[in-house]
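Missing here: one protein chain of the complex. Every other protein chain is in place.
The chains carry the letters A and B, assigned in the order they are written, with residues numbered from 1 in each.
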Amino acid sequence: MVAWPRPDDGVVPPTRMAEVTVDRGPTTGAGRGMVRLPRALHPGAWWLWALGLATAASHTTNPLPLALLVAVAALVVVRRRGDAPWALAFRMYVWLGAVIVAMRVVFRVVFGGGQGEHVLLRLPEIPLPEWAAGIRLFGPVAAEQVLGGLYDGLRLATMLICLGAANALANPKRLLKAVPGALYAVGTAVVVALSVAPQVVESVLRVRRARRLRGAPGRGMRALRAIALPVLADALDRSLALAASMDSRGYGRTAAVPAGQRAVTGALVLGGLVGVCAGTYGLLDATGPDRLGLPMLLAGLAAAVAGMLLAGRRIRRSRYRPDRWRPAELLVAGCGVTAAALTMLAGAVDPEPLYPPVSPLTWPELTPLVLLAVAAAALPAWLAPPPPLTRTARPPSAPTGVTAAEAVRAAVPPTRVPGGRA
Amino acid sequence: MIRFDRVTVRYPDNGPAPLRDVTLRVEEGELCLVAGRTGAGKSTLLRAINGLVPHFTGGTLHGTVTVDGRDTRTHPPRDLADVVGVVGQDPLSGFVTDTVEEELAYGMEQLALPPTVMRKRVEETLDLLGIADLRNRPLRTLSGGQQQRVAIGAVLTTHPRVLVLDEPTSALDPTAAEDVLATITRLVHDLGVTVVLAEHRLERVVQYADRLLYLPGDGRVVDGPPAEVLADVNLVPPLVELGRLAGWTPLPLSVRDARRQATELRQRLARATPSWPPPATEPATALSARRIVVRHPGTVAVAGVDLDLHTGQIVALMGRNGSGKSSLLWAVQGSGPRQGGAVTVFGPTGAVDPRRLPAHQARRHVGLVPQTPGDLLYLETVDAECHQADRETGVPAGTCRALLDQLAPGLPGDRHPRDLSEGQRLALALAVQLTAAPPVVLLDEPTRGLDYDAKRRFASLVRGLAAAGRSVVVATHDVELVAALADRVIVMAEGEIVADGATAEVMLASPAFAPQVAKVLAPAPWLTVEQVAAALGAAREPA
Partner (left out) sequence: MSVLRVAPRTAVVLVLASAAALAPFTWPLFIPARPDGAARAAEAPLVFVVMLPVLVALALAELTSGGIDSKALAMLGVLAAVNAALRPLGAGTAGVETVFFLLVLAGRVFGPGFGFLLGSTSLFASALLTAGVGPWLPFQMLAASWVGLGAGLLPRRLRGRAEVAALAAYGALAAYGYGLLMNLWFWPFSTGTDTQLSYVAGAPLLENLHRLAVFTAVTSTFGWDTGRAVTTALAIVLAGPAVLTALRRAARRAAFDAPVRFAAPRSAVADAAVAATDELPGGPRANRRRRVRR
């Protein structure tokens, strides 16, 4: 065997090894009086926390806890986001939330049909033409109606903003590393896509510039072909080189699957999916047995997922520097789950304050349980380790690369996405 | 370590076999250099080592290839990943992940090594290749040389015993290439890795090679010590050419070898003077640029440069990457950004600034072929590109094709431009640009990835352009090309011109820009083998 230098040969300076131990060692336990070193939290922890908050938000229409939850999400994001480009996403989600609230209210005003006693103002009614028979625009605008829209919209907006917090806090690339084995191939394709996309943008800019050299304009439908083709051809050539590189580096080593196991996974996945279909039907069918729908659906999902995970075990590979669940991760995720559980508990104890009635108009109130839930949600602002800052460590070179990457992100605010429009 | 036993490779397209009945052995710890023209089968030979041929490419492999006792028939590339590491030409296109550290770990992840081992090996490799300070950097933002070193590191982490490198420096500038080659030789010496290296800059590595495999292009492989094999090879570095001319044996492989043998030659040449092409009588100014300023966000690329180009003159524009060469060319052509200064082209229609003209007019005054000539081409066949060029320029049909036939005779018209070799694609892009008959032609790094043969053809092509009265600027790193081609050399650094003068004057002034012949024959002012040959011939005739 080739004589490879070992660390004790002095090839790796001792200082470096020491640094390494400090860098990622298990010393980062939260809240145990130790110095907490900056590190990135497992993205799954942030997502669980955010989903917990969203679940809590989904269990109330009371604007007070909803507003508090938004404030909590903002607080945690401000305190614990890194300096990566995605950390700026939160603001866009807040804007999106505002748009949703406004939309809900406007819909109520325009199409509401005017239920409610406290009429704020009367707009002229406009009956729509024949094809939209039965629908009138405007008419009297009642306070109950507006408030109902506001509450409803605020709930949805809060859920969305919580997800925005997860988008801003969790590193999407680390999230990809945590996909189950069965999705490994798809995960790799997405990793490739993420690393190639900025290069494609650079290549678009380069080719567009070169268009002028041939005396043709670089914009418009007619330039599409002249720009798309060199870029595409470049990308396709690159894919072949990439495949060769992946093959030579061991991609696709899999363990042999015994026929028996394959049959079991197949049966689980297929049986599970049949269960899901039946469950869905039960859920949507008015005449079907009521209790059958949801349990059947969930059991089917569980079986199918079990089959998928089992099938994923044939992928034999390991992960470099995997994100581990350490105390800080558990605490953060636990905070989210606690917030959700407390809100649900509050709903079970006394649903009234969580769903303040709009008719008759009442002032919304806070209960101690809900306050406790909000407090739990806010804890990660202190419990989570501070994020590592990468910007300062990076030399300020390669302006073109950075601009291209930023161009991708800047060009599309995610505001557009949740509207459902691709 | 590597054994080829009567290997013949045929691809499914039924073309001629790139390898025919090849039998060879590469021993443990050897640095084995593979040479041959583009398309001679170098890649096929290299890819057969780890089974990419035929597992990946398709086709038939007769005979057996074994590496470290493993037969590629039964071991596809993925099962050889722990024995053979393969590095390709363009490092960026082989990267799977996007940061240095993760790329180093990728291969080990596929081999399912335990995380602690991976961690240790990544640290080792970072230090071994001197890239520890780059560990968190996105791969895209690294320079070419750094990327190639990461690519080498990424295959080293699995501790392969054989390293296969397919023209690892062809897309790099000389400094970066030097870096990468130094790394490779160090690996051979320090770790005893067996290296098989295809490389067209023979002058840089041949001195370190233990063996040379030469592929003449007919499917054979000529195998032997470098100096012996090079004796009957027609693509050789200037040093070997000089050695042949002077009749030295063994042929010199390094400047040092050559210098020690050259005492007698230096004496023979003492009284001769190199022949220089006569300066054009009263050269007319073709283009005059004043105080050109180009700013990119964060940097000043060109800082107030004055430039005059003359008809019939070939100017070489040199300087390290990022010194502003490309920005200057684009600014002069008028398509790139230009924040200050003025350009005047003295064309048949009077003096104009190409920037003030619409794009299709500007290219009639100054033609530019960008660094990646493929960017200009977007149609499916060579003929279609030629027709389009004729149409968009408004010249009689067939003009572009006629130009192309002068530049690269016999290029099949139905060939896809992407299927052409680098040299042919360059010729096509140049023909497209020349269709507009610009009096000034700018070429941005045209010789990247060209082999000796293609470079020679390119040089005569550019001479032809100059002879036809065009003013040509070639931005390049290639000192040998400049020595053989340019009338005048401009050196740029940090956006300014730091040297401007006749080729011999600039090139002899600094060892960094001196061609091999000059280094051997210094202090006498010889630049090329042709000059030496001419002088020796002249000296012999009267005698």
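What we mean here is this: a contact is a pair of C-beta atoms (placed from the backbone, for glycine too) under 8 Å apart; a residue touches a chain by one contact, two chains touch by 3 or more.
Computed from a predicted model, the values in this text were never measured in an experiment.
Asks: Per the definition of touch given earlier, which of A:190, A:299 or A:372 contacts the omitted chain?
Replies: Once the missing chain is taken into account, the touching residue is A:190.
Asks: Which one, B:35, B:61 or B:403, makes contact with the chain that was left out?
Replies: Checking each option in B:35, B:61 or B:403, the one touching the absent chain turns out to be B:61.
Asks: List the residues of chain A that touch the chain left out of this view.
Replies: 58, 85-86, 88-89, 92, 100, 103-104, 107-108, 111-113, 115, 128, 132, 134-136, 148-149, 152-153, 156, 160, 163-164, 166-168, 172-173, 176, 180, 182-183, 185-186, 188-201, 204, 221-222, 224-225, 228-229, 231-233, 235-240, 242-244, 246-247, 251-252, 254, 266, 269-270, 273-274, 276-277, 280, 283-286, 290, 294, 297, 301, 304-305, 308, 311-312, 407-409, 411-414, 416-422
Asks: Even though one chain is hidden, which residues of chain B still touch it in the full complex?
Replies: Residue positions of chain B that touch the missing chain: 5-8, 10-18, 20-21, 38-39, 42-44, 54-64, 73, 89, 219, 378-380, 416, 418-421.
Methods note: only the chains that are shown with their structure count from here on.
Asks: Can you check how far apart chain A and chain B are, centre to centre, with Cα atoms defining each centre and the answer in Å?
Replies: Chain centres of chain A and chain B, defined by C-alpha means, are spaced 46 Å apart.
Asks: Considering the complex alone, what residue numbers of chain B touch chain A?
Replies: Touching chain A from chain B are residues 47, 50, 52, 55-56, 76-82, 84-86, 88-90, 92-98, 101-102, 105-115, 118-120, 122-124, 127-128, 132, 136-142, 154-155, 158-159, 161, 191-193, 296-299, 330, 333, 335-336, 358-363, 367-370, 372, 374-379, 389, 392-393, 418, 432-433, 436.
Asks: Show me the residue ranges of chain A that touch chain B in the complex, using the header's touch definition.
Replies: 1-7, 11-13, 16-17, 20, 173, 188, 191-192, 194-195, 198-199, 206-207, 209-210, 212-217, 225-227, 229-230, 233-234, 237-238, 241-253, 316-322, 390, 393-394, 396-403, 405
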